[in-house]
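Quick one: the structure is below, questions incoming.
Every protein chain except one is present and positioned as in the full complex.
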Amino acid sequence: MTLNTQAPKDQACLIVHGPDKPGIVAAMTALVTRNKGNIVTLDQYSDNPEGGEFFQRLVFHRADLEAAMPEIEADLADTLAPLGLEWTLTNQSIQKRMAILASTSDHCLLDLLWRHRRGELPVTIPMVISNHTNVAADVRSFGIPFFHVPSQGPDKSEAEARILELVQGNVDFIVLARYMQIISEDFLDDVAVPVINIHHSFLPAFIGAAPYRKAKERGVKLIGATSHYVTKDLDEGPIIEQDVTRVTHAMTAADLQAHGAYVERAVLSRAVQWHAEDRVIRQGNQTIVFT
Amino acid sequence: MTLNTQAPKDQACLIVHGPDKPGIVAAMTALVTRNKGNIVTLDQYSDNPEGGEFFQRLVFHRADLEAAMPEIEADLADTLAPLGLEWTLTNQSIQKRMAILASTSDHCLLDLLWRHRRGELPVTIPMVISNHTNVAADVRSFGIPFFHVPSQGPDKSEAEARILELVQGNVDFIVLARYMQIISEDFLDDVAVPVINIHHSFLPAFIGAAPYRKAKERGVKLIGATSHYVTKDLDEGPIIEQDVTRVTHAMTAADLQAHGAYVERAVLSRAVQWHAEDRVIRQGNQTIVFT
Amino acid sequence: MTLNTQAPKDQACLIVHGPDKPGIVAAMTALVTRNKGNIVTLDQYSDNPEGGEFFQRLVFHRADLEAAMPEIEADLADTLAPLGLEWTLTNQSIQKRMAILASTSDHCLLDLLWRHRRGELPVTIPMVISNHTNVAADVRSFGIPFFHVPSQGPDKSEAEARILELVQGNVDFIVLARYMQIISEDFLDDVAVPVINIHHSFLPAFIGAAPYRKAKERGVKLIGATSHYVTKDLDEGPIIEQDVTRVTHAMTAADLQAHGAYVERAVLSRAVQWHAEDRVIRQGNQTIVFT
Partner (left out) sequence: MTLNTQAPKDQACLIVHGPDKPGIVAAMTALVTRNKGNIVTLDQYSDNPEGGEFFQRLVFHRADLEAAMPEIEADLADTLAPLGLEWTLTNQSIQKRMAILASTSDHCLLDLLWRHRRGELPVTIPMVISNHTNVAADVRSFGIPFFHVPSQGPDKSEAEARILELVQGNVDFIVLARYMQIISEDFLDDVAVPVINIHHSFLPAFIGAAPYRKAKERGVKLIGATSHYVTKDLDEGPIIEQDVTRVTHAMTAADLQAHGAYVERAVLSRAVQWHAEDRVIRQGNQTIVFT
């Protein structure tokens, strides 16, 4: 299904964060070296050099990584506990499994499927789920399974239960590619994987229905899109990526929407790629993005 | 004072707006032709081809324009009244007089003064007024008069009265170049000329004090600036121009502010130039900008 | 095949160009009015207000346009000949027929097909021709006919002859969507319709093979794309649109190429849309683009 996406062999990504103090980077790099890893990239950030929070992303190559993982993890546990640091070690030769939830519009969905087919998104896509069927043929033409889960009526619990059945145990993160349905807190709790959303325009500038019409009425000269992790506060979750495009008075609200679609697909695709490559670290309501 | 700014000789700008109907453009262009004008540029826009509002900006060259103005104006009155159209005819060889109100920060102020000295802003600048004195020497080094009008304390009426004395009859529009003071409704009524403001970032996203700190806390990936006409609703007036710049998690709130300053100066300078060139038409809370 | 693309009903586009002189715009708009047209948009440009070349794009609505075309054309001929002006009148309710020539890469091709399906490109697409077969299934999934015309070996005359057979009489313009083959002068002469190309990066900065490798070696910080009309001077034809994206030292030549692909598809799609909407006027080796 994802033959043309290449996962980097024998490559691990180590994310570390916690209270900043002298010697952390030295300790991390020494650990990698003694575990026979060779550092490919290292990014670090401290939100305050004096007593702040420290974040590190370290990608290393290690022959026979899979066999060595338990050993490296044990060393990490021993080394990092005394420093009060949290860590995640990811074997990047195993691609993350991504489910896409879509509705009727196809611009974000197709851009993801197409970038994936080009080998630019290091993920597998076990399923696309939509509450409509109009994108089914497109999705299947990419060799990706499509599931229709209707969500009519105010009560979304049945639809969410059905989606949960499909994704649980089968995916590592979910992308809402213009899914247009509110996700319940319960669903977020139960699914327990990151959910990435794309939002039109300048939230919270134009909240609610018909944002492009409101933007038109306000006479904005830029429209944009924001991709973020979904939290219980809906569209207020940690921002991963944003971008804008210029518009003019001569464009109708429909024109704004068409132009907005191109920004949306680009912003969501970049956010998904960075998440898939373990480049995004969540910290409270912010993100550290090591691009 | 403005030796190096060239005003186009014998050039007029005709702004027309009102209910759209067939034949308006033909009537306008025929009028210009029979008054011996040659059209330099013509832009027009209708917000709805069927029964919408029509806007036109027509710049024409006419030898001995000044002498012919009364005659052309009489023809305009005769021609446009039957069509229900409003119009403004501006002799562009007479530069608009612009007052700048500033506070302590100099980035927008200096960019305006410098573009003016380069001959890129077709205005005269009879005065810069500030509630502080730190920019006085800079302003005067450009050959521009500087007036200090302090505005301490909650009651701004005395400061506004003093500003009114200075500008009334002497300026055609006012630019708030990071003036940082709320302008009263009374002042707007009394001054009776357009007032252009520059506003940080994504209004109304981060209202009130310390917007860059709030933007930092929200983890935005873009910061921007908006230039708009001042209305009684403060920062909600018709938008003239907007732009953004990319920022990252690694930037402090102070970094965001520094980067924001470059966007602010560029956005305000463009807005001022377009206003000075009669390119901006206000329509309700929107603008038509013929660039 | 192009059900979802809407052509504007009863709408004509009049392009006029020739020596600038007073009264042209008035004459044109009077002509439209006396032919019962209502101006939708009017753009004009003179490359020199004194004795320069004049260009005008005038879109008007006219009930029962098709029936009135001969009459309007006769009026145009009578009116414009004395002024020494050339003109083209296009019935925009008849969509232009566009052939796409592609090779193995699909990014530009699919973006065109997809925008077309969304109803954003006012064209019909009677055929896609490729010298390879890998995109056949994708093309046909959009309901568009696909023809395979191999072009191996140095002699391209047979392939060009076959393409000519397919397109002649059937298309109004041709788009080279990363076709990667040199088009002969003879083919351009024989096909006698506009041909639009997309070119990587900063021509003529990195001419010839492997431009992204050369750009990498030169350490550029921006890569771009240019869409232009094809002339006998290959990549030197009149530019329609250009854009760039930022790159860094950390990107490989392959990364540059991947990023370049996103710029290429956006630039080509915009250029095609503007051509299809009669917004581009060629003047020598330049273009006037009324966006």
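What to note about this one:
Residue numbering begins at 1 within each chain, and the chains themselves are lettered A, B and C in the order written.
In this text, a contact is a pair of C-beta atoms (placed from the backbone, for glycine too) under 8 Å apart; a residue touches a chain by one contact, two chains touch by 3 or more.
What you see is a predicted model; the values in this text were computed from it and never measured.
One of A:I39, A:V149 or A:L188 touches the chain omitted from the figure, and that residue is A:I39.
Within the full complex, the residue among C:P122, C:P211, C:P238 or C:G260 touching the omitted chain is C:P238. Touching residues on chain C toward the chain that is not drawn are 45, 202-205, 217-222, 224, 238-244, 248-250, 285-289. Even with one chain removed from view, chain A keeps its contact list with that chain: residues 21-26, 28-30, 32-33, 36-46, 49, 61.
In the full complex, the hidden chain is touched by chain B at residues 107, 110, 114, 118, 120, 137-138, 141, 258, 262, 266.
Note that in this section only the chains that are shown with their structure count from here on.
Distance between Cα centroids is largest for the pairing of chain B with A. A separation of 37 Å divides the Cα centre of chain A from that of chain C. Centre-to-centre spacing of chain A and chain B amounts to 42 Å, using the average Cα coordinate of each chain.
Shown for chain C are the residues in touch with two or more other chains, of which there are none.
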